[in-house]
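Each remark here refers to the structure printed beneath this line.
Of the protein chains in this complex, one is absent; all others appear in place.
Let's look at chain A:
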């Protein structure tokens, strides 16, 4: 009888929250007149103005989520008639919905995989692939941890590889200089593009890791886990470190050329290897012709809006690449430059530029 009460109230509460938040959104967008916004918010860089209406549906990577969220917020201020919904069910989860035709744009923290190319073909979905930002997949430990300030890729591998399952549980098993403290492993789940990329870059095979760690698609859960566990270690997008700096300690990664910590600088110049990686958005070809979707995508690549990308903690694309990307979008070139091979390690901005050409 009690559980039934809870079950009865929970949806009501959720509904109430949902309604109130919708109300807030509408109010916010109604209050801000487009003319007044022109000075305060970045220009849309489109000639369409704010008489657009419709809906843009976005889902996918939780790593790209903060960018889309920030873009959507500003975009809706300038275009009160357009509703942009952003969800984050992981890169894999996003592609599943995208290829089923449920979403207009799919965020991805790795290039599309062969299975997903196949899935989209089946669903008759053609897509335009565009890089959106650069991220340094960050490895973090608890602030009390004073020994692991730098880890070799090989050490990470010994910690996370499938063979470590049930066997590697102490820090001194990774490096004899480390204390005999319990390792608490926290990482994204198997639906995550960050997981795919990390396993590809560190273990050498996409999607292979040990299974006995705290896995969550919610990066905030991982932040919470490491910040409360003295022996904890986790990995996720740089933005989540940037937003929780005081609770976490960043680990430098030695990929063979000494210890390098991720920062906007090392991510942009490609020295943070092998964990620096491009982030993508995939736009449904048929949706790209809709004015509200086109306006939103253009908004994402307007040079004035790139500061939103750095505000949420990622490295924006340099202006020459921005131009390339815009050309690619307006020409409507479909398919993936990575030929649907999934995660690619060591792709720097320069490589990307070459591939985009």
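One rule holds in what follows: contacts are C-beta pairs under 8 Å (C-beta built on N, C-alpha and C of every residue); 3 or more make two chains touch, one makes a residue touch a chain; residues count from 1.
Definition applied: contacts and distances are computed from a predicted model.
Missing from the rendering is one chain, named in UniProt as "Phosphate transport system permease protein" (options: "Ni/Fe-hydrogenase large subunit", "Phosphate transport system permease protein", "Xanthine dehydrogenase family protein subunit M" or "Cytochrome c oxidase subunit III"). For the options A:66, A:80, A:111 or A:232, the residue in contact with the chain missing from this view is A:232. Of the candidate positions A:76, A:194, A:209 or A:300, contact with the unshown chain belongs to A:209. One chain is missing from the display, and on chain A it is touched by residues 2-3, 5-6, 9-10, 13, 89-90, 92-93, 96, 162, 165-166, 182, 184-185, 189-191, 207-217, 224-229, 231-232.
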